[in-house]
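All protein chains but one are shown at their positions in the complex.
Moving on, here comes chain A:
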Amino acid sequence: MAHLRETSDKALKLLRTLPRVQIGNLRPNPNSKQNDKRGRAQHGGDKHGAGNKGSGQRQNFMRLGYETGNQPFYLRFPYEPYYKGHHMKRQYPPISLLQLQVLIDTNRIDISQPVDISTLCNSGLLKLKPAEMEYGFQLTDEGLDNFKAKINIEVQHANEAVIAAIERNGGVIRTAYYDPRSLHMLANAKKWFEKGVPIPYRMMPPQDAVDYYTDAKNRGYLANPEEISKDRLVLAQKYGYQLPRIEDDSAYEMLSATKDPRQVFYGLEPGWLINVVDKTIMRRKK
């Protein structure tokens, strides 16, 4: 950016000696406009750039993979199981610890509150597309050594090193499953609230995800809390850091905040209705 700053100052100084910029003396950048005319003769005429004979001239290009009559390569071998069912697999777009630290340092997310998908999406820099089988974010270990924030974060997938990096700073991490409908709500909460529909329950994870989310090693949201606190100590010993005591922390309230497994938004229960216009919450009768 530094060169831009200097050039702007130079250009403005130059403009002081130049004639007044007016409507009449402006013109587009050279070669920025494409001529959409089909020239004749020496102006690109003859074959108009399409060549002589064949699919080039007739513009009937062969389809991708077609080998003009041979059995195409992609059909030659009948059994290709590598991608079987890949369109059904759950995707977890990555965000790195470095990215997260930058988001925090540039005030894009507020770490005095628990961080979840809606916090990340509201930063305006991360997008989640539940319709494309994206089931939430995975936290990756890039920038692990430089991660300094103390946060309470909930992601959908995290490995051991990432969990250690967060807990070393006195933070809390949970991995949690959200069904596509809940993800849709979290990805653009305001838009969903504008529909004026009561908040539904979050669904339980599918069978193949139960193991992951009930495992204390993954800090799964369905794991036994006692096992999780035990595993926090085990991990601290494995990675060789002193585990900060959350109980003594001044932000204990925030750090210990969790969602119910059937709850979608922090602080909002299923069945409640949010009125965005009047900024009111309609709660369920007890």
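Basically, contacts are C-beta pairs under 8 Å (C-beta built on N, C-alpha and C of every residue); 3 or more make two chains touch, one makes a residue touch a chain; residues count from 1.
Heads up, the rule we're going with is that contacts and distances are computed from a predicted model.
UniProt records the chain missing from this view under the protein name "Large ribosomal subunit protein uL4m", selected from "DNA-directed RNA polymerase RpoA/D/Rpb3-type domain-containing protein", "Ubiquilin", "Large ribosomal subunit protein uL4m" or "Transcription initiation factor IIA subunit 2".
When the missing chain is restored to the complex, the residue among A:101, A:123, A:214 or A:258 that touches it is A:123. In the complete assembly, the contact with the undisplayed chain comes from A:22, out of A:22, A:112 or A:242.
When you scan A:7, A:159, A:224 or A:256 for touch with the missing chain, the hit is A:7. The omitted chain makes contact with chain A at the following residues, 1, 4-5, 7-9, 11-13, 15-16, 18, 20-23, 26-29, 32, 108, 123-125.
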